[in-house]
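Heads up, one of the protein chains got dropped from this complex, but the rest are sitting where they should.
Chain naming follows the written order as A, B and C, and within any one chain the residues start at number 1.
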Amino acid sequence: MRLSTVEFLLSEGWEAAVRNGLVTLAAISNTAVALLILGSLVLFGINVEHMAALQAQAAVITIELEEDADSGEVEKMLWANPLVGGVQFVSKEEALRRTAESVGLDAELLQIDTGDEPLFANPLPDSFIVRTTDPQDIPQVAREAGQIKGVAMVRYAQQLTEKLLALAQGIRISGVVVGMLMAVATLMVISTTIRLTIYARRQEIRIMQLVGATNWFIRVPFIIEGILDGLAGGAVAAAILLPIYSYVQDYVGKNLQFVDLIYSPEALLIFGLGLVLCGILFGAAGSLMGLHRYVRPA
Amino acid sequence: MRLSTVEFLLSEGWEAAVRNGLVTLAAISNTAVALLILGSLVLFGINVEHMAALQAQAAVITIELEEDADSGEVEKMLWANPLVGGVQFVSKEEALRRTAESVGLDAELLQIDTGDEPLFANPLPDSFIVRTTDPQDIPQVAREAGQIKGVAMVRYAQQLTEKLLALAQGIRISGVVVGMLMAVATLMVISTTIRLTIYARRQEIRIMQLVGATNWFIRVPFIIEGILDGLAGGAVAAAILLPIYSYVQDYVGKNLQFVDLIYSPEALLIFGLGLVLCGILFGAAGSLMGLHRYVRPA
Amino acid sequence: MIDLQSVGVRYPDGTEALRDIDLHIERDGFAFITGPSGAGKSTLLGLVYRNIVPTAGKVVVDGQDVAKLHPGRVPFLRRKVGVVFQEFQLLPRKTVWENVGFALDVVGAGRREKYHKVPISLELVGLAEKADAFPHQLSAGQRQRVSIARALVNGPPILLADEPTGNLDPDTSWEIVQLLLNINQQNTTMIVATHDREVVDRTNCRVVQLLQGYVVRDAKEGGKYDAP
Partner (left out) sequence: MIDLQSVGVRYPDGTEALRDIDLHIERDGFAFITGPSGAGKSTLLGLVYRNIVPTAGKVVVDGQDVAKLHPGRVPFLRRKVGVVFQEFQLLPRKTVWENVGFALDVVGAGRREKYHKVPISLELVGLAEKADAFPHQLSAGQRQRVSIARALVNGPPILLADEPTGNLDPDTSWEIVQLLLNINQQNTTMIVATHDREVVDRTNCRVVQLLQGYVVRDAKEGGKYDAP
């Protein structure tokens, strides 16, 4: 293609966007709204997933030892598992004291030493509290810890942990599914809108064909226009969404201590650029899909 | 208006929708997608709110009595509060047994009766477990119970309950806000789309005006067309969303026991009708807004 | 019936399309408007059905100053004025029959009235057999005749025709002109803008000639296309 042609096609796309003021506005508006919804859902999903993961992070495994177990050996074995992230020893005395305290009993009372034989045998075993690097691995680590010699019983807040893990997992999966569906929905709205803008100018396309313009010569300005619309729509969506998100993040951080929204200027910037990129891609794809019907071999 | 005119306008709206096949499809498609998103969000919000409320429902208040309190009297006083939904008495012996069991101690051991004086004084008090009809009222009931003569201490899972309450409340408020924003977004998409369909036919509007059609005569068919598009879009959205929701509800019910999605055929039917109604309203509003620019005093 | 008093039209881009026009067409009168391309013929007709509002002077149609007309009343003025548009202005998604019927629809005519009048009107312009065709299925001359049929169908007291024979062969043109003259006999005030020398010269009617927005000649009767 000659330079003048390239130049012509570019300026055509821009001119069309400008001279079609109202149609361009409509396309940008629909694109912006669609991307706004998509972006909000993505932000929401990311944060919910993040929170569920955080909660699961707090989950631990309690490993009770047999009466005569070698705690050092068990600890070594525990550390041997690469999934393990932390191990903390809790002696039987310590365990009793914690238990007693938790129900309001005086721990001293239970430990009165009456000589050779204690008044009351401490029924609690020595134990380890184990954390995993990834809460995901808790069930597996627990299972494997059960195999270690000297381990009497392995416990973890099975129900809670599994709930949280399932939740986080569910959010991740449904997030991807919903995200993809939303992306499709967004693309549909944008492409339908652009199709309508093209439909509104089908007569012009027809005239261009009559004068001998090739299909690509007709398409390129429309695609450029679609890209410009998408770019503008994405920028508008980002310009609306990001400040609102910052504000919400700030507000939530101050008023609901237990909810902690992700916030990092760089991440938000990337997110905003992502929206614009989506706009551009969807705009280009939308024009191509829209042109399909009106620009084809006569 | 004469009957023939009414008839004419109605058939005009219908004819236009049919003869404009492609444009009509575009309008229906955008309307359906927008309502689909709005509907999904509403369903999601309702369920999250419902779950948060359910969780909060499980919260209880524990009221510990003084050593010499008249438990019957306290119970009467508790019931006197209309916000109270249930009261359960837990004796000090019962409390000790439960506590002991929960940490794996043999309850019998602690209760060895060595004659006049127990080996070991039970440090736990008599108590009541109180439920409220509305978890919302827990803090207030707890405060009021503290005033009752004979009550030593009032406890409830303050943090958890307040979290859940705040969450449910937050979801409710933000649900209304987000829902309204989404409704506005949906309306914007629909009206912009319909505006584009009208734009595509601005020449026809112009011709009608030249031939002496009044503005209402031109508008009515477009509005009817908008209503039909909205109706069809709403119906499509409902036809897609409701089966998916039923399936998800069923799947979730079977696979994630702790999540319980709302399901009632009547409610879903009403919801579906609501979507269609939204479509109709938005379609009508969208056409009116779209017409504003092209149909006005010459 | 139609009265232009020192009328000027200046388009927003500065073009002076009409300047200081004084023109009076009595009730049931007839006038050809001639003049070269761009002389202002269509603009002059546009004034009468208030498609264009004069930027100077006054246009009075049937006793009403069109500039002072409430916007909501404009449709009612237009129903009194049948117009054959130079570029036809047919509704693309309506059949020939429906396009003609539309002029009756806007005045709230009943089904019976339409079924009575539309075929007569189509017959007059020789398009009865194309009643169910859509405009894009017609030749240009056929479209032009649909536009004529629509302007006639509800018997308006004023009829404006802008180059009504521009896409018609001489024979059909002559038939259409005779049709118009006939209608003029039946109490219809009429202005026909045309550049068809043959038609103008054969009819001996009033001829108003425009040039660059001015009336340069107004031959009351027995006018010829060009100045004598």
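Basically, contacts are C-beta pairs under 8 Å (C-beta built on N, C-alpha and C of every residue); 3 or more make two chains touch, one makes a residue touch a chain.
If you're wondering where the values come from, they're calculated on a predicted model, not measured in any experiment.
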Touching the missing chain are A, C
By the document's definition of touch, the residue of C:34, C:99 or C:121 touching the omitted chain is C:34
Interface residues of subunit A toward the undisplayed chain are 1-2, 4-5, 8, 16, 19-20, 204, 206-215, 217, 296-298
Residues on subunit C facing the left-out chain by the touch rule are 11, 13, 15, 34-38, 41-42, 86-87, 133, 137-142, 144-145, 163, 166-173, 195, 197-198, 225
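One rule holds for everything that comes next: only the chains that are shown with their structure count from here on.
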Top of the farthest list for subunit C, CA-centroid basis, is A
Separation of the C-alpha centres, subunit B versus subunit C, in whole Å, is 62
Between subunit A and subunit B, the Cα-mean centres are separated in Å by 23
Cα centroid separation, subunit A vs subunit C, in Å, comes to 67
